[in-house]
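Submitted below is the structure of interest, expressed as structure tokens.
Every protein chain but one is kept in place in this view of the complex.
In order of appearance the chains are A and B, and numbering begins at 1 in each one.
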Amino acid sequence: MDGVGQKIKARKGETAHRKTLKKRHNHYFLYALLAPALILTIIFKYVPMYGAVIAFKDFSPLKGIMRSDWVGFKYFEKFLNSPNFTDIFTNTISLSLFGLICSFPIPIVLALMLNQVRQAKIKKNVQLILYAPNFISVVVIVGMLFIFLSPVGPINQLVSAIFGQPLMFMSEPGYFRSIYILSGIWQGAGWSSIIYVAALAGVDPELHNAASLDGANIFQRILHIDLPTIRPIMAIVFILAAGGIMSIGFEKAYLMQTSMNLPSSEIISTYVYKVGLQAGDYSYSAAVGLFNSVINVFLLVAVNFVVKKLNEGEGLY
Amino acid sequence: MNLASSRMDRFIIGINYILLTFCVLIIIVPLIYIVIASFMDPIALLNKGISFNVSSWSLEGYRKILGNEAMTRGFINSVFYSVSFSILTIIVSVFAGYALSVNELKGRNLFMTMFIVTMFFGGGLIPTYLLVKNLGMLDTVWAILLPGIVNVWDIILARTFFKGIPNELKEAANVDGASDATIFFRIVLPLSKPIIFVIALYAFVGQWNSYFDAMIYLDNAKLYPLQLVLRSILIQNQTMPGMIGDQLAMAELKRLSEMIKYSSIVISSLPLLIMYPFFQKYFEKGVLVGSLK
Partner (left out) sequence: MKVMQKVTISGLTIALLLTGCNSGSSNPTTDANGKVTLNFLTQSSALAPADPNDKLINKRLEEKTGIHINWKNYTTDQFIEKRNLAVASGDLPDGIFDAGYTDYDLLKLAKDGVIIPVDDLINNYMPNFQKVLKAAPEYKKMLTAPDGHMYSFPWIEELGTGKEAIQSVDDFPWINQAWLKKLGLKMPTTTEELKQVLIAFKTQDPNGNGEADEIPLSFIDKPGGEDLTFLYGSFGLGDNWDHTVVTNDGKVVFTASDNGYKDAINYIHSLYQEGLIDVESSQQDWNTYLAKGKDKRYGLYFTWDKANITGPNDDYQLMNPLAGPSGKTNVTRTNGLGFDRGKMVITSTNQQVEATAKWIDQLYEPLQSIQDNWGTYGDTKEQNIFKFDEKKGMLKHLSLEGSAPVEVRQKTNIAGPLAILDEYYGKYTTKPDDAASRLKLMKKVMVPHMQADHIYPKVFFSIEELDRLSTIETDLFAYVQRKRTEWYQNGKVNEEWPTYLQELDRLGLQEWLQIKQSGYDRNQQ
């Protein structure tokens, strides 16, 4: 395997030239490219940032955020002292973590598979079908889950015929995580594969030809040509996803909750929504958001560190 | 393309096709359900399931939507927002991504950090709303278009992609005395069609499906995007037990929303599915090749 790999690398290297270059000192143009993003970020993200302190204040609209009373960690304590805090926290992390681990490889595999399809028409149509579920709103997805997985729905008709009893998919806490993650993959894997497909578009088909002539089979070719091309993107996607673990969204979990599956379906965002239903409790949700963000940052830095080790020093930083 | 295929290769490709067919089937079956469900009466749907019996179909779900003037306006608005948003995102985020991919750019890491921090920490809804208000952008299209086009995810993605463009190309141009601008426009951009179109597509779709910004910043119903219009029909409030008149209200509203649940998906995703093939051709293999030669 190694010999082939080396040969492929050598092929790539043949197209490199070494020449001396003049160093450029003032990159005004590049700064100009950067400027709109920077200015907009400063205006719309940094200027309002003073508002983050709302998590430490008892917000009163007439006083505004800055002049409202300081209450320190009151809302953080309220959150951390919730009777079921540990469960909710664990639910959030495990849902996110397993979700990440399960759904990360699928778009990649899909992209690699699609890449091997020769006929353009088939490829196009298959792609279209794979992308379609992305456009279905989460309300309908969950609605469909309830219908398909209902005790009298199609899946359970099969189960009942075999085992005599239906499986209570939407009631048992044990199923929640799997259903959540699998339906998420069903919905999003196709769409997420687009970025990898695009990256693979940059691979010179000549490389594949040449490698094949050198005796490499498909696996070897994928391993040594395709994968290295998309590795940087894989790394980035993974790192960024890790940095979002605590912030897993609220809507889908909330819709999927039934009275029985709460032990695994109650996550931070749904809980905060319910407690903060006395509307306008900005301080409480801000405190929880801040708590989540701090954890996310730690995760990001940690994962970035690990990924860099595996990815030849290339990570977010 | 004629690749020498060994036995192993043909076997693998065969498995590949089987797996892909499986994926397609898994996805297409529920999709067919949705399309057919959009033609059915919700009660019949829940009781008897899908019926392929065309005579039991009804166009009610579509009539309710298409006849609604607010829907048409919402549709046009959404097209406008999504296209503009998409173009602006490219100019702002993708271009910034390129700048950050150039190793020699001073302060590169500082700027990157500035961007990344905003992914985790922010002021929250109230200060942002106040800012938008004070800038006079409330109830205008700018409130939708400006704040969101700096997408750090896109910046990072673009940067990664640009880093992947072989340095030799840029250096070659450098030697020939080309400026930063020339390198960017003549060499880098033409090679970046895939990433540009991917980000444009993601931005377009993201904006098409979004409603929250529009909800909080817009008052004038004439500016509403499609999703917001749909939402006002689909969402109902919880009633408190004891509010008598609203019991009947609930039943009626629920019936209405059930009816358009599926047809609204078909209508709002149709344009996207039709548009996609247009983007498709930029994802074809070998885009990079031409430039090397």
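Quick notes on this structure:
To be clear about the criterion, a residue touches a chain if its C-beta (ideal position, glycine included) is under 8 Å from a C-beta of that chain, and two chains touch if they have at least 3 such contacts.
Being a predicted model, the structure only gives us computed values, none of them experimental.
Although one chain is not drawn, the whole complex shows that of B:I13, B:V35, B:V117 or B:L135 it is B:L135 that touches it. Residues 42-43, 45-47, 106-107, 125-127, 129-131, 133-135, 215-216, 219, 221, 228, 231-233, 235-237, 240-245, 247-254, 258 are the ones on chain B that touch the missing chain. For chain A, the list of residues touching the undisplayed chain reads 28, 31, 34-35, 38-39, 42-43, 46-48, 59-64, 78, 82-84, 146, 150-152, 166, 168, 170-171, 258-260, 262-263, 266, 271, 274-275, 277-280, 282.
The working rule: only the chains that are shown with their structure count from here on.
Taking each chain's centre as the average of its CA atoms, chain A and chain B sit 15 Å apart.
The touching residues of chain B, counted against chain A in their complex, run 1, 3-4, 6, 8-9, 12-13, 16-17, 19-20, 23-24, 26-28, 30-31, 33-34, 46, 91-93, 95-96, 98-100, 102, 104-106, 109, 111-112, 114-116, 118-128, 130-131, 146-147, 149-150, 153, 155-157, 160-161, 163-164, 166, 168, 171-172, 174-175, 179-181, 184, 191, 194-195, 197-198, 201-202, 205, 209, 234, 261-262, 265, 268-269, 272-273, 276-277, 280, 282-289, 292. Those residues of chain A that touch chain B in the shared complex are 15-17, 19-24, 27-31, 33-34, 36-38, 40-41, 43-52, 54, 59, 65, 110, 113-118, 120, 124, 126-137, 139-140, 143-144, 147-148, 186, 190, 194-195, 197-206, 208-209, 212-213, 217-219, 229, 232-233, 236, 240, 243, 282, 286, 289-290, 293, 296-297, 300, 316-317.
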